[in-house]
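One structure, as structure tokens, below. Some questions next.
Only one protein chain is missing from this complex, and each of the others stays in its spot.
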Amino acid sequence: MTKVKTKNVFVDGAVSPVFIGESIGKHTTKRNIGAHSIFLGQVRNDDIKGREVAAIEYTAYREMAEEKFHEIREDAFAGFPLICMHIYHSLGKVASGEISLFVFVSATHRKDAIHACEEIVERIKKEVPVWGKEIFADEGYQWKTNS
Amino acid sequence: MTKVKTKNVFVDGAVSPVFIGESIGKHTTKRNIGAHSIFLGQVRNDDIKGREVAAIEYTAYREMAEEKFHEIREDAFAGFPLICMHIYHSLGKVASGEISLFVFVSATHRKDAIHACEEIVERIKKEVPVWGKEIFADEGYQWKTNS
Amino acid sequence: MRVNVLVFGQIAEITGSVSLEMKDTKDTNELVQRLITDYPKLKSIEYSLAVNRNIVRENTKLKDQDTVALLPPFSGG
Partner (left out) sequence: MRVNVLVFGQIAEITGSVSLEMKDTKDTNELVQRLITDYPKLKSIEYSLAVNRNIVRENTKLKDQDTVALLPPFSGG
């Protein structure tokens, strides 16, 4: 069994826009950065057969998810000349309109930042053991499926 | 001569991280958004034959640039199912480490937001009449070229 | 030998618990068969299996203290 050092990815509840602004501001000192590519996943108030999604409640297989995030991170640094990368994912309840995923990739050149960010997002959706329970405004729920 | 209604794209000096955070926060009420794709251009302290870039001073052919931004905006809305889009570009001096371009695209689905954002950034670089003068720490300068 | 079994999402609703323990299961096929016997609803559920946090696609031998997880389709992000 290998133990890998993992960065803290999971946050309790929504990712706040203020936190995102602060994260961006911290990169002013990294003056070899030319481009940041950011992806934000926001909870939609989807209408599912007449029932509105009010929130998503996220759970994860935490140990495996953290190892997966670590692997995705290492692969991105191996595949693209990146300067830094941050991933935050919500656990627990996130209301519609709030942000549940924040992927932040910085590089010297824009194409590296943009393409790495896209690849990271796709891999998170496909490979990380996280589940979203879509909670309806009227109190029922269904399990989310990713497209 | 056609006069088009253009949104205000140009900002005086750098785009502040706090402003970016606030812009993100304003989208909480648009609850059909599922994904935001954001690109930020940051001024690099490139080393050019031993001289360090301390800042870029941006000028534009303003009327033409505003029409171009408008055209890029319209084409993106025609080409992708987007919910909203914001573009901000600096004029005047932006120090290395600061942000000079902020492209913010929101859609129901992530692929639309990501691909529209990438296309918009490429078109801005190629088609919008803006010029950057790279000012060296030791007071000389050279005209920037886009790759 | 004992194997830890973790279940998530809609599977935890079927088992009524997020964590089970199983004795003397030689491989994942046997483990899944025994779970289906206990919880017949599992038959109609889509999931993948992880052994010690690695996805396995084929029948896999199990040893004492292994952790097997039943993972419904991921829906993070």
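First chain written, first letter: the chains are A, B and C, and each begins at residue 1.
One rule holds for everything that comes next: contacts are C-beta pairs under 8 Å (C-beta built on N, C-alpha and C of every residue); 3 or more make two chains touch, one makes a residue touch a chain.
All values derive from a computational prediction rather than experimental measurement.
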Taking the whole complex into account, name the chains on display that the unshown chain touches.
-> B
Which listed residue (B:S23, B:S37 or B:S100) would be found touching the missing chain in the intact complex?
-> B:S100
Per the whole complex, from B:D46, B:E67 or B:E119 the residue touching the absent chain is B:E67
Which residues does chain B use to touch the chain missing from this display?
-> 1, 41, 58-61, 63-65, 67, 89, 100-101, 121, 124-133, 143-146
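To be clear about the criterion, only the chains that are shown with their structure count from here on.
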Round to the nearest whole Å and give the separation of the Cα centres of chain A and chain B.
-> 23
Give me the residues of chain A that touch two or more other chains.
-> 41, 121
Going by the touch rule set out above, which residues of chain C reach two or more other chains?
-> 77
